[in-house]
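As you look at this complex, bear in mind that one protein chain is not there, while each of the others sits in place.
And now, chain A:
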Amino acid sequence: MPKSKQLGTQLAALDARFRERLKGDLQALETLASQLQEKPETGSNLLTEMRDRLHKLAGSAGTFGYAELGSRCRELEEKARIQMAADNPDHATMMALCSAIPSLRSLQQSRLTKEPELEPQAKTDAALVDRRHIGLLIQDTALGLQMSHTLTSFGYRISLYKKQPEIAPDTKLDALIVDTSPQGYNMLQSAPFAERGVNAPPLLVISSQDSFISRLQAVRAGARGYFTKPVDLPALESRLERCFNTHQGGPFRVLIVDDDTDLAARYKLVLSNAGMLVDINSEPNLLLEKMHTFSPDVVLMDISMPEYSGPELAQVIRLNDDWLRIPIVYLSAETNAERQMSALLKAGDDFITKPISDSALLTTVYARAQRARMVSEALARDSLTGLLKHADIKEQVDIEIERAKRCEQPMSVVMIDIDHFKKVNDEYGHAVGDSVIRGLSNLLRQRLRKVDRLGRYGGEEFVAVLPNCGTRDAWLILEEIRQAFNTLAFTANNQPFFCSFSAGISGCEGPTWDTRDLLGKADKRLYVAKHAGRNCISGPQDGPQKS
């Protein structure tokens, strides 16, 4: 047995013990934190104990693969140390420290899998990337805990606050979720919400009111999402994801078609300075090629060029179905409204009249690009889950099979089906059923890697394609997801309920590299899993399949 494997086996045994110990340690820290929160004046011994415990975890957690937990403990230890050294301990800092303690629990799950058999490339990205830090400002403890639990299983790091002053000014949040009840939206008018800048983290509002005025208040406070109670958590998670995506969908791509190269260069400078990716096409006969290679989000089109007119070129672009959704904005000295309209009737979406102010150019392009992105995302994806649709995921399976064959790298296909889904629909209604489907799709998206492809295959059936991942690794990853899904609470009639899924795995691996009918094989395995009692996963390593 190689040393690494031998060590791995030994460590696995120790890991299990450490996991047990971790539970106790976190519990003890939470108790200390709540004692300190209740009686901060008696706290110096408690604070010392808290620091010592944090220090221990800072040292040990990372060694056992909980790198993030370890470094978070170190941060908190440092805060505790500063607090202890201070002559006049600051109450707010102290409360912030205490309220950060429960969030450590969420990092338990972000452990790197260290099973010796697991190939490094099969680790889930979700565990590797820094988790997004979400602040929950909620008075209702039960709701707060439920949300914290659910969002944690979606892979977020959560800090729970009861009152706004508990959020330390230097806390870096990726998003803030605020429950406006019971104080009502008055609290949104107080700082810091009133002074939120453009770069402030997205704000989502939860309210018990479903009125127009309450939504308007939320929008005025800068909210990017609004949810009424009982909160549809999967929908909230989708919205969070969307907030992050618009921030990070890569720069907008703008193609400028203009024969005046000086002017085009000037536009390019303005847009590039705003972080957009700009290309100039000054030879219209090469336009189609450029459209293919650059694939712009927006086309800026000069209206009069020597050999071709702008509307003509716009119509040529519109002849291609793939480019129907791309906004075309004319740049023109044309101020005659009638002629402008006739150009728009032929093709194109908007006019910017020269001379153009930098800000008008930027705003128009930005708004068009953002809208176009949203629309094309919505078109390519399943409306409920945001995943690839049936035909697209099948195409992805074929693409990955080809790649696997070519590179002789293993790949796995997973078919997932929610157990007893019909019962959920019948008992609780379709809206609740939809929230279960969204819940599972969000969970899968969070837990799988970016290179993995995920689609909604049919009603409650999903397909995932895992490139460069053997079926055994796929099994381990899915098993982790299966367990997480089991603990995910859904709500119907104010009562929590739980669901499970079954999954079948097939793959293409050495030495045979057999790629035939992987979807069919995964489907058969799924059938095996269903027959084995559901809530389990079947794959090739379970032995030969009876047909």
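As a convention for this text, a residue touches a chain if its C-beta (ideal position, glycine included) is under 8 Å from a C-beta of that chain, and two chains touch if they have at least 3 such contacts; residues count from 1.
Definition applied: contacts and distances are computed from a predicted model.
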If you had to name the missing chain as UniProt does, which of "Branched-chain amino acid ABC transporter permease", "Response regulator", "Peptide/nickel transport system ATP-binding protein" or "Aminomethyltransferase" would it be?
"Response regulator"
Across A:L7, A:L286 or A:A431, the one contacting the chain not displayed is A:L7
Where the complex has a chain not shown, which of A:G62, A:P230 or A:P251 is the residue touching it?
A:G62
Can you name the residues of chain A that touch the chain not displayed here?
3-4, 6-7, 10-11, 14, 17-18, 21, 52, 55-56, 58-64, 67, 70, 74
